[in-house]
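Note that one protein chain of the assembly has been removed; the remaining protein chains are unaltered in position.
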Amino acid sequence: MAVIQVQRKPLSLAERTYIPQVIGGLLTTIKYFFRPSETLQYPEQRPAIPPGYRGVPTLVMDPHGREKCVSCQLCEFVCPPKAIRITPGSVAQGAGVDHVEKAPQAFDIDMLRCIYCGLCEEVCPEEAIVLQNQFSMSGYGRSEMVNHKDRLYELGGTLPDKHFKWDKKKAAETGAGGHH
Amino acid sequence: MANFFFGLPLMVQGIAKGLAVILFIFPVAAACSMAERKVSAWIQRRPGPNRTIPPFFVGIPGASILQRLGIFQLAADGGKFFFKEEPLPNHVHKFYFILAPFIAMIPAFTTVTVVPFGAYLDPEGKVIPIMLANVDIGILAIFAVASLGVYSLILAGWASNSKYPFLGGVRASAQLISYELSMTLSVLPVFLWVNEPGSSGSLSLARVVEFQSHAGFWGGTWFLFTMPLSAAIFMIALFAETNRQPFDMPESEADLVGGFHTEYGAFKWSLFFVAEYANMIVGSAVFALLFLGGWNLLPWLPLSSLLEDLHRLTGSALWLNPLVSGVLSIAIFVAKVLFTIFFFMWVRWTVPRFRYDQVMRIGWKVLLPLSIANLVAYTVGIYFLQG
Amino acid sequence: MNLQAETLRKIDEVIPHYPVKRSAALPLLHLVQEDQGFISNEAIEWIADRLEIQPINVYELVTFYPMFRQKPIGRRHIKVCRTLSCAIMGGYRTCAEFQKQFGTGLGEVSPDGEVTVEFVECLASCGTAPVVMIDDHLHEKVDAARARELSDKIKGEAKTANR
Partner (left out) sequence: MIQPASPDLITVNVDGKEIAVPKGTNMIEAARRVGVDVPHYCYHSKLSIVGNCRMCLVEMGMPAVDPASKAPVIDPATGKQRVNWSPRPTIACATNASPGLHICTTSPMVKECREGVMEFLLINHPLDCPICDQAGECKLQEQSTGYGRGYSRFIEQKNVKPKRTLLGPRVMLDDERCILCSRCIRFSKEVAKDDVLGFVDRGSYSTLTCYPGKKLENNYSLNTVDICPVGALTSTDFRFKMRVWFLKQTNSIDTETSVGVNTVVWSREGVVYRITPRENGSVNDTWMPDSGRTLYKQIREGGRLEAARVSGSVADLESAVKAAAALISGAKVAVVGSGRSSVEEQFLTRKLAARAGAEAYLVSRVGQGDNLLVSTDKNPNVRGALVTGLISELPKPSLGALGERIDSGSVTTVVSVGEDLLAAGLSASQLAKVSIVYLGTHDNATSGLAKVVIPTLTVFEKHGTFVNQQFRIQRFAKAVPGPSGSSDDLVVLSKLLSAAGGEALGADVGSLWPSIASEVPALSTMAYSNIPDTGLLLDSSPWSTLAFAEEATLHFKPAAAAPKEAPRG
């Protein structure tokens, strides 16, 4: 690829005195001086969160209020800063979610480590961990910056489910696929 | 009241005047810092500090306006500086380190005494300037004392005993020396013109204003119009002398952390900035006096004519009262000073900072030759004009 | 295991017919079901023991073949064909009629213990569909009316038997 030498344009005398430029600059700044402020008054006014925003990772329930996470630990595996720590456990039989069997006993996300990359959301096969709109987190100590399971569900709430995977399974059990 | 004051012993008068200076300069300098923040914010289309309000002010009508102007923020900052812990790094030369900010205060407070900030009409209709010390050496006193200010920066930089402050101090000394020359040379034509050959001369600033108050075209015009080059050189040098952008070499936040004050904090740090703003105020005042006609409202409209016109128009003798005339003149003068200070801030957000070598080049290779040429040209001009 | 002497004799006879004892499992299951009407777990274990295999191996067979029953049935076994021809000709209606007559569900023993009604696959008499097999007797062209007739007959026989 040929290198094109760009000749710098020689400055005119007016430009070299620097004065027209300064005056032009002064005019520009004084113009802005009289324009209204663009600042968002943050705590009172909230910014519009664009779709796909990656806020604090949370755990969500499905519309039946059932926890979606099955503690497959893929997020723990994929998490680049190793912020997620899961202790798996089994769901008691007869809890109404028999097809799930497994749920996290403990689910901790260390927000001091989290880099909001969203890989956990990407990898989650159950769409249980979602980076939502919450963007501000604070605490008085390191321990307060670790979100435990109950806090994660509190932050996450319930999201509409597109698949109803486990409901379909239940329908299959009573329908054609059942073991009659 | 005036009689009572002048009846007091000289010592008490001096102390009272000194206290008046301190009580005036401190709040005004602080207010300038808030003004700086607000002007910066508005130029950048931000609101600036607008949230602080003491709880017991909430709900009082008008307090919210003060809140939005950041007045309470100013108080809070001041209070903070008073009550903050005074850090004293281990490696500094403690005596000089503590001394430096106080030295910075000396020129700031001293120069203000020879600056006239208004005038009143005495019963004979004579315009008497208001100033703390009407000395004949006026401008010389200001230059002499103001140039002491650099010592505080050098001292701070050196006493900090670490490299960034040291570099800041060195730059400060070089810069201040460089620009002092052009500054002094740029104002010489003014005094050459003011003091006609043969008459009894004075370097008092009040005399310069008096000169700009004469009748007639040449008499009433401001020196800004008759000596634009002088005004420009003086203004640029003033920027450099007060370490304002685009010449803030000693501080150089981008490359020297904080320059000479890197190691300073809390009250000592704030003293430097009070001094800087005091310098700015004095500098602006001097510029207003020299080139903007002092307390004259408009060119060719000196204060005395203004008051007489008002008297004639309204038919009220009140305008000729010394007190009213004094307040009016101070108001006019302060307005000019404030505009000049605003101009300082305006330029700060317009012109990017110069590199150190550019600062030196502008000082020695542009401003100095220009001011010398300017001086020679006006000297010759004045010779033919007055000669 | 209370097997009839005749069944035991047949069992003893059939086992040596096979080179491997295990191969006799199916005939034995048939014999035991003929004898007892169904194949109980006890019967599975007895057969496994007899053939020197594990009960699970016999159990696998029993669960695979639909004709092996693991529950007792009624005294009469009504088998209604539901393969294509019979289904087209009304096999389902016939079956429903039988269920109505005896007040029982599909595959259940009727409340009086008399019959078990079941669907079966092709009984190989498509020309005379729908067909029904009651115990070992094939009844052809059994529509709903004929089903009622047969039901009445069974009920009548039951009464005389009980008397």
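A, B and C label the chains in the order they appear, each numbered from 1.
Going forward, a contact is a pair of C-beta atoms (placed from the backbone, for glycine too) under 8 Å apart; a residue touches a chain by one contact, two chains touch by 3 or more.
Owing to the predicted nature of the structure, the values given are computational and were not obtained by experimental measurement.
Trainee: Considering the complete complex, which visible chains touch the unshown chain?
Mentor: A, C
Trainee: Out of A:Pro63, A:Pro81 or A:Pro125, which is the one that touches the chain we can't see?
Mentor: Of the listed residues, the one touching the omitted chain is A:Pro125.
Trainee: Among A:Gln21, A:Gln73, A:Gln134 or A:Thr158, which residue is in contact with the omitted chain in the full complex?
Mentor: In the full complex, the listed residue that touches the missing chain is A:Gln73.
Trainee: Which listed residue (C:Thr7, C:Asn57 or C:Ser85) would be found touching the missing chain in the intact complex?
Mentor: For the chain that is not drawn, the touching residue is C:Asn57.
Trainee: If the missing chain were put back, which residues of chain A would it touch?
Mentor: Touch set of chain A with respect to the missing chain: 70-74, 76-77, 88-90, 93, 98-102, 125-126, 165, 168-169, 171-173, 175-179.
Trainee: List the residues of chain C that touch the chain left out of this view.
Mentor: Counting only chain C, the missing chain is touched by 41, 54-57, 59-60, 63-64.
Here is the rule we use: only the chains that are shown with their structure count from here on.
Trainee: Using each chain's Cα centroid, which is most distant from the centroid of chain C?
Mentor: The most distant chain relative to chain C turns out to be B.
Trainee: From the C-alpha centre of chain B to that of chain C, how far is it in Å?
Mentor: The answer is 117 Å.
Trainee: Indicate the whole-number Å distance between the mean C-alpha point of chain A and the mean C-alpha point of chain C.
Mentor: 64
Trainee: Can you name the residues of chain B that touch chain A in the complex?
Mentor: On the chain B side, the touching residues are 39, 41-47, 346-347, 349-351.
Trainee: List the residues on chain A that touch chain B in their complex, please.
Mentor: Residue list for chain A touching chain B: 22, 25-26, 28-30, 32-39, 41.
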